[in-house]
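Only a single protein chain was left out; the remaining protein chains are all shown in position.
Chain naming follows the written order as A and B, and within any one chain the residues start at number 1.
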Amino acid sequence: MSVPREVTRHEDAIPQLADVNVPDELKTWIEQRMAMYPDPKSATIPCLMQAQKLHGWLSPDAVRQVAAVMRVTPAYLVSVASFYDMFELQERGRHTIYMCTNISCMLRGADAVMAELEAAVGVSDGDVSDDGIFLRRFECLGACDIAPMASVDGVYVGPLTVDDAKQLVEDLRAERDVLPAKHLTKRPVAATFWSGGAPAGSGAGEA
Amino acid sequence: MDELLFQDIDEPGLNTIEVYERRGGYETLKKALRELDGEQVLAELQASGVRGRGGAGFAMGTKAGFLPKGTMDKYLCCNADESEPGTFKDRELMQKNPHQLVEGIILASYAAGINKAFIYIRGEYDAQASILEAAVREAYEHGHLGENIHGSGFGVSLVVHRGAGAYICGEETALLDSLEGKRGNPRLKPPFPANAGLFQGPTLINNVETLSNVSHIVKHGGEWYAKIGTEKSTGTKLVSVSGCVQRPGNYEIELGIPAREIIFGLAGGPLPGREIKAWFPGGSSSPLLTPDEFDLPYDFDSIAGAGSMLGSGAIIVIDDSVSIVDVALRTASFYKHESCGKCTPCREGTNWTTKMLQRVADGDATPMDLDLIAGVQQQIMGNCLCVLGDAMAMPVSSMVNKFRDEFEAHLEAARASRTPLADAPAKLDLVGGLVPGVIA
Partner (left out) sequence: MNDDVKRDEATARAGDVADQSGKSSVGETVRPGEDNVVTDQAAVAIEEPRLQYQSPFTVVDALPPGYTKKPAGEPERKIISFTIDGAEVRAPEGIMLVDAAKYGGVEIPVFCYEPKLGAPVGACRMCLVEIEGIPKLQTACSTPVRDGMAVITKSPRVIEAQNGVVEFILLNHPLDCPVCDKGGECPLQDISYGWGSGKSRTTEPKRHFEKPVALSDGIAIDRERCILCYRCVRFSQEVSEDYQLVLLDRGAGAHVGTFDGSQYIAPFSGNVIELCPVGALTSRAYRFRARPWDIEQGGSVCTLCPAQCNVSYTVRDDKVMRTLARDNNAVDDGWLCDKGRFAYQAWESEARITTPLVRQGDKLLPARWDHALDVAAAALKKSGERTAALAGGATTNEEAWLLRRLMLEGLNSPHIDSRRGGKLSLDVARTLTQPALTVSVPDIEWADAVLVLDSEPVDDMPILDLRLRKGVRRNGMKLAIATPRPSSLDANTALVARYAPGYAGAFAQAVQAELDGSGDVDDYAARAGADAADVRAVAALLKGAERPVILWSERMLYTTAGAAPAQALCNIADRLGVGEREGAGLMQIPIQANGRGLREVGFLPNIGPGLTDGQPGRTGMSSDEIAAALGSDISALITVNVDPIVEYPNGRTWAAALAKAPTVIAFSTWLDPATALHADVVFPAEVGPEKEGTVTHPDGRIQRLRQTVERAGEVNAGWWVVGELAKRLGLDLGVKIANQATAQIAAGVPIYEGITTTEIGGTGVRWQERGAASNLPAPDATTFLLEAPPAAPQPNGRLRLGDFKSLWSGGEVVNAATLRALASGPRRVELSPVDGHRLGVASGDTVTLKTESGELSALVALRDAVPAGAAFLMTDERDGNEALRAALAGAPELIEVVK
């Protein structure tokens, strides 16, 4: 007999779908994602991410919704979520800036750019501004070729100068494409890029 | 040398199946399915001698050969977590030529009798993950993925799975746990993934670059491939060069060329007016090398011979404007932040080392602390559950040992400039958490 299965007993440990108001689109998304794996639990991270996108952060309600559809405990989900850097268990803004300050970016002046970002956004590392910009230092984002760089709402931009930092925040506040000329995705591989005559160390803050 | 993986990498639309197929893409797959059985494909991989590009440098064909034969669910996990500081080559491959990777995955699956494949891509690579998802969709539509591919009777499924930000998930067993929907803690080995990996089934785990090589190996033959590079480090390698150089970026080289050619030739050498002081040859986990070692052949064994490692092929160049103390602190705090916390020496050792290095950087330490730091690294090395602990201990210990003078000079300068009253009280390191309430 096919019945919904729960991983636990205690009556209130797994939220009941009947009691939790899960948005239809989220429920469908989660169910489809679970069906993609031999063990539906594999869908945990993608499903949490989807809920985070929908709610802006992994609020207790968001976690309960995922738990009710996946039939796992919310504790299991926060345990997983809190392990990963990209899950936000506290309320965050509309926009997210991850500023890389790992070695390669540090060597190209990331700390100065970060300081400028903090000034421009008006918050320090790990905080959200009143107008909803969340700024945090991040470990190597895998784009040291455009160091120092940042990921702005998932879009990689760099190399950033101190002036770029100001511009970046302005673009974000104006809800427009951020630093369009500095998108990583528009950049050819190094050999092509550099033979294209771009100045060496362009834009790099001296370390 | 002709480029292999980077051939016409910037051709517009190469990420689409149309352009990829127009250039002969997926022909190798079709031909292999038609003319070779899985064992023969595996034999080519073994003949090629291609070693893993993810860090450990283990021969790919050998690893694929470890999987048990017979019909059962077997898995392939493409490691696209690329989080080692200084490494960004897989990103380029996935973004610009995703089908080269997809074709490689299908061929590798065929070779090892695998029927379910996953690409575990770091969550931060949003654009690249979307490109991969599109490519996978296209490959399904064109019949390269799914059941009974091109009427061969062989079938494999492929799912792109995004992580959510944790360096440790690049470690192959942590990757498996993460892919199973858990915290990304490394597992004890044995059992090895080849026997009991994903969902406890036999699993092959390979890096993006490793798998991107596969279609080329199968197309030209393992022997052809083995002629590129050196005897024990065959093929080409993508090198991510970053830090204090004129032309940072990804370069495809033939393994075995002198490091100098990469750093000075391709990457343009130091920034104007600067001198190179040290370099990481293979990501931030590799012990630092010095300018004395520029002429080392850039291959797995030569770099290992010099006491470091080729790792993921990420060269980070440090020039004379930078303090090694800062590099050491940044390195240690990265590993502290990324330690999964499962085993004691790594969890506590990275944390302790970072605290000590912070004091050193603040000038609030003595040379005896440097001895302690070096001693603690010894206490970590070889005693952890996975090698993340070593990944900090090795470079940090290389910095403290090779640049001891610089550390001492830094401390001496700090001591000289300090007024005793400036000592700040010890900070409390309060870690928050969800708590039900304080007991009265």
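Annotations for the structure displayed:
Convention: contacts are C-beta pairs under 8 Å (C-beta built on N, C-alpha and C of every residue); 3 or more make two chains touch, one makes a residue touch a chain.
Not measured: the values here are computed from a predicted model.
Residue in contact with the omitted chain (choice from B:L36, B:A56 or B:A226): B:A56. The residue touching the chain not shown here, chosen from A:L17, A:M36 or A:A115, is A:L17.
Remark: the residues of subunit A touching the chain excluded from display are 1, 3-13, 16-19, 60, 63, 68, 71-79, 82-83. Those residues of subunit B that touch the chain absent from the view are 55-58, 166, 183, 188, 282, 285-286, 300, 303-304, 307-311, 336-345, 347-352, 355-356, 359, 372, 379, 382-385, 387, 390-391, 426-431, 433-439.
Everything below uses one rule, namely that only the chains that are shown with their structure count from here on.
In this assembly, the C-alpha centroid of subunit A lies 21 Å from the C-alpha centroid of subunit B. Here subunit A touches subunit B in the complex through residues 36-39, 41-46, 48-49, 78-81, 83-87, 98, 101-104, 106-108, 138-147, 151, 154-156, 184-185, 188-194, 200-201, 204, 206-207, going by the rule given at the top. Those residues of subunit B whose C-beta lies close enough to touch subunit A in the complex are 6, 9-10, 73, 82-88, 90-92, 95-96, 116, 122-127, 159, 161-167, 178-184, 199, 240-244, 246-251, 266-268, 271-272, 280, 284, 314, 316-319, 321-322, 326-327, 330-331, 334, 337-338, 340, 434.
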